[in-house]
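Omission of a single protein chain aside, the complex is shown with its protein chains in their original locations.
Presenting chain A:
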Amino acid sequence: MFRRLPEIETALNAAGQTVSFTIDGRPASARAGDSVTAALLANGVTACRTTAVSGAARGPYCMMGVCYDCLVTIDGTGNRQGCQVRVAPGMAVETQNGKREVER
């Protein structure tokens, strides 16, 4: 389970900005400035997708845009790198099951 470092938690609480979004349709909240991936981890979602061919579970690894293991569906578009997108108010984040669907 991931937790924010205490000193960062305090600083963020002082700034007081939270963002409401959804994870697979469930309401969730994050700190302003979080990446989608950080927001998922802070909400206890560690496996954000299953792989396109074998269906194995995957979670974020590098947090800096190189490993592509953080892929999720954001506002209907699949295969987005969650660690490279800032979470925004009202954003619909979905964990991604297997391959991206191009038809939607």
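What we mean here is this: a contact is a pair of C-beta atoms (placed from the backbone, for glycine too) under 8 Å apart; a residue touches a chain by one contact, two chains touch by 3 or more; residues count from 1.
The working rule: contacts and distances are computed from a predicted model.
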"FAD-dependent oxidoreductase", "Xanthine dehydrogenase family protein subunit M", "Iron(III) transport system permease protein" or "ABC transporter related protein" - which is the UniProt name of the missing chain: "FAD-dependent oxidoreductase"
Residues from chain A at the interface with the omitted partner, ascending: 52-53, 77-79, 98-103
